[in-house]
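A protein chain is absent from this complex, but the other protein chains hold their places.
Chain naming follows the written order as A and B, and within any one chain the residues start at number 1.
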Amino acid sequence: MTEEKKEINKVEIKCIRNGFKMEDAFQRLYKRSKHFTIENMDLLFYPYLLIEYEVKFRGKLEKLSETVLVLCDMWRGQFSMAKTAGDFTKIQVDESSLIPVKYDKERAIKEGPRTVYGEIQAKKKVLNIPDIEYLYDELIYKPFYIVECKNDEQEVFHILFDAVNGDFSLLNA
Amino acid sequence: MIGGGVTEYVVLLIYLFGMIGIGVYWAKHTSTSEDYLLGGRKIGSVLTALTLQTTSMSGYMFMGGPAQSYKEGYFTLWYAVGDGGGAIFNVGILGKRMRRLSYFLGCLSPIEYIEKRYPGKATRIIAAIIAICFVYGYVLAQFLSAGKTMCALLGVPLPIAIIIGAGVIVFYTFAGGYLAVAWTDFIQGIVMVCSMVTIFILAWNQVGGLTGLNEGLRALDPTYVGMWGKDDMYLGQWGVVAGAVGVYLIGYMGLPHVVIRHMAMEKPSLAKQTVVIATVWNQLFIFVPYIIGLMGILMLPNIDDPEMVVLTMAYELLPGVLAAIVLVAIMSAIMSTADAQLMLMGTMLGRDIYQRYINKDATDKQLMNVSRICILAVGVISVIIALVQPPGVFQLVVFSFATLGSSFLPSYVGAVWTKWGNTTGCYASMVSGCIISIVWEAAGLASVTGMHTFFVGIIVSIAAYCIGSAIGKPPTEEMKDLIDRAGCKIKIPTGLATANYKDIAPETNGVLTFLKDSTYMEERGFQPV
Partner (left out) sequence: MIFGLEPHVFFAFLSWPIIYIIIAIIMYFVMAKHDKKEEAWEKAYDEWQASLKGEAPAEGGEDE
């Protein structure tokens, strides 16, 4: 990493608080296997749009109103439901460590309810279509570590380490 | 009738009670259904080797083989040439990998194995129907030949002979499951080879050794010792030769009741001993019956029924008791084939049909009972058919072998050796292999075209497997991993890919595409991904 660039392109982002600092990630990886060494490690931030909707049911017997959260992967345009908003923090980061936002925000807000319908129908077996109202949105980032390792045969491989919950997977598997 | 004396009865009774004793012993030592269905995966290399081969050889080797060489001369040895190398292909290609993959997939029956490797709604039902129909063809053929042998030798009426033979086969398969099958196969194997080799040595002396035999045959008719059969009847028909060699050289890899033995191997590393033991064993046993048939041409030129050539020679060359033991050897060959197949049918009907479609939560005990009842039922049905309208034994065996081989070989081999072989390919090869064999046989195309049924069946089936696999959806990543694991091909240090892989996978792909298109890695001194 170059200190110079970091200085030039610092930006402030809202980021999910990372449960795993670099040392924690080190420890966690070494605990899994001893047959490798960590050569390099750096943060990478993955963009999500957190959208909040209000869902209103008008059933015959019941009237329900609920707020739901939808996460849109702003790099690949994939949606998922979020249980809770999570714990956020505002930090200054090097702009080049952010994966850019490629997906259109307006489109994400418009398409988000489709995921909500799907989820409601699958989980609650509700057949009538509820009203879904957009409440607000916010661009957030999820932190990952890119970890460069060498195995016993000195072959290089990379791991993607989820800094929030400590999951990891091979990048070039 | 050749036998029918007291000696034959005594020897046969001693033998039958011995086998029943083993069945009872193992019934007491069988506890879980894994024990019953696959002998608890504890079959050592010698047993695997011998059961693999005795299972594959039936009464056909004592009756059909010698009878055919008696009729056609050296040409029949093409079948032996293929058979002699069968174990090398069968164990060498499938053995270890199939043992591992079936263990990883957690399957006990060869049909369950196909279904787990080629997941799909119709896999099990297609495989089970083909396997049950044609393995049943085998079972029926064995019951018939057992009955015919008993009838000819003991002088009892055919119906009684069939009931006695079937009763014993069903009893010890029913009582002890696979362990009983494996152990009795082992003993039967020893008896079989000793008997055959004894007749062979005595006949060898009578005809003046191999040179004497061949010169004698040449004097009778030079085409007996030629490459193309008596009167050069197969002159230039390489399609028949290829089928005759191939059917036993590679055909075993498609037989569910043979490949189940790989799944029962104690350790994958036992495969290498199995190859050597089985191959040496095959050279001892496989060529001998055909050559005895050739010797029969000189020694028994006027025999009425060529299928009785080995039995008649035994009575000509051996004292009464030893001749009776040969009779037992023939019975044992037939039984070892029959009980392995009955066992397989018990497995298929129990696990593949009952547990799958009738009672999903069947306990070990229920499953074992169902398998036993099914074995009993199959035995009873076979006896009824054998008594009411018996079909021809040898046509049934050859046809069942070719159809099973053509239907399953590509799926079993492709399962462990390709990562691209998929469900569509499996369906295509099973259905086309089965249909082409039936059509080829029913229309009598083998003699018209000079192409063996198996030769055509297997080519069509392999082609269908490749084409189907190219069209269909590729196997899942998890399955590919398991196939790699069965071939010990996964890199361990990269094993940092954890069970969490699935949760994080969508982001992994996203990150990968980002890293490949950006300067992120370069700027931070990483090596490229």
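The rule is short, and it goes like this: a residue touches a chain if its C-beta (ideal position, glycine included) is under 8 Å from a C-beta of that chain, and two chains touch if they have at least 3 such contacts.
These figures come from a predicted structure and were not determined experimentally.
Chemist: Which of these, B:Ala122, B:Met227 or B:Leu318, touches the one chain of the complex that we don't see?
Modeler: Counting the whole complex, the residue in contact with the absent chain is B:Met227.
Chemist: Please identify which residue in B:Leu210, B:Met233 or B:Ile471 touches the non-displayed chain.
Modeler: Spelled out, the listed residue whose C-beta touches the missing chain is B:Leu210.
Chemist: Going by the contact rule already stated, which one of B:Tyr9, B:Tyr25 or B:Phe287 would touch the omitted chain in the full complex?
Modeler: Final answer for the missing-chain contact: B:Phe287.
Chemist: Name every residue on chain B in touch with the hidden partner chain.
Modeler: Residues of chain B in contact with the hidden chain: 74, 77-78, 80-81, 84-85, 87-88, 92, 96, 209-215, 218, 225-227, 268-269, 271-273, 275-276, 279-280, 282-283, 287, 485, 488, 490, 492, 495, 498-499.
Here is the rule we go by: only the chains that are shown with their structure count from here on.
Chemist: Could you please state the distance in Å, as a whole number, between where the Cα atoms of chain A are centred and where those of chain B are centred?
Modeler: 55
Chemist: Please name which positions on chain A make contact with chain B in the complex.
Modeler: Touching chain B: residues 1-2, 5, 29, 32-33, 35-36, 40, 42, 44, 46, 73, 75-76, 78, 96-97, 99, 142, 144, 146, 148-149, 151-153, 155-160, 162, 167-173 of chain A.
Chemist: For the complex, give me every residue of chain B touching chain A.
Modeler: 491-498, 500-501, 503-515, 518-521, 523-527, 529
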